[in-house]
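Okay, handing you the structure first.
Note that one protein chain of the assembly has been removed; the remaining protein chains are unaltered in position.
Let's look at chain A:
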C-alpha cells in the first residue's frame, strides 16, 4: 500500500488533506488488464554500427498496480519512470503535459488519491494501490466536468498546453475549498504557470465552478 505523501503543487493544509480512504480496487480490475512492459524489459534491436560492449544488465524495475481514471493497471516499469512518463509514454494518456519536468510549472498536475501532485516528480513505482485521476478522467460520458465547461465559457486558455494541469489543479483547489475569493484562488493556483497569460480567466472559471458546486 502506498501511503507516502505525494508532492503537492501547493502546500496542503491540515483541512485540505482529504484522507485517501475510498480506494475502489474491485470496480475495474479487469477493464484493460493492461500489462505494460517497459524499460530494459523490452528486447532492444542490435545497436547500429556500434562496437557493443557487454550489456550492463537491465535497469532495476518493479511491478506496481494502480488505478488510473477508474481503470486498474498492473505494470512492470523501470524504477526511474515518473508517473508522468508512465501516463504519457506507456498508458497513452498524453493529456498531462511535461512543461519543465522539475515540479515548477504544474502542467503535469494530476490527482493522486484526491490530492494534487506534480506527476513529473512522483515515481510511478511508489504508487501501489493509488488512485490517479488525469484530465482524461474528468468527463462523465459525453458530459464535460463543470470546470472544463467553465474553461470554455471563460476562454480560460489559448494554446491549451497548460490547460489540463490548470483544470485538474482547479478541481483540486475547489475540493480543498480554497476558493473563498479571487485572491485565495490565485494563491492556491500559483503552482500552475500559463505563459499565454490566461490567469484572469482561469480564476473566473474556477470561481464560477466553485460557486455552482
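Everything that follows uses one rule, which is that contacts are C-beta pairs under 8 Å (C-beta built on N, C-alpha and C of every residue); 3 or more make two chains touch, one makes a residue touch a chain; residues count from 1.
Going forward, contacts and distances are computed from a predicted model.
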{"item": "Which of \"Diguanylate cyclase\", \"Xanthine dehydrogenase family protein molybdopterin-binding subunit\", \"Amino acid ABC transporter permease\" or \"Electron transfer flavoprotein subunit beta\" matches, in UniProt, the chain that is not displayed", "value": "\"Xanthine dehydrogenase family protein molybdopterin-binding subunit\""}
{"item": "Selected residue (touches chain absent from view) among A:148, A:179 or A:208", "value": "A:148"}
{"item": "Residue in contact with the excluded chain [from A:96, A:119, A:179 or A:209]", "value": "A:96"}
{"item": "Positions on chain A where the hidden chain makes contact", "value": "38-40, 42, 44-45, 47-59, 78, 80-81, 85, 88-89, 92-102, 104-105, 107, 134-136, 138-139, 144, 148-149, 151-153, 155, 157-164, 167, 185-187, 189-190, 192-203"}
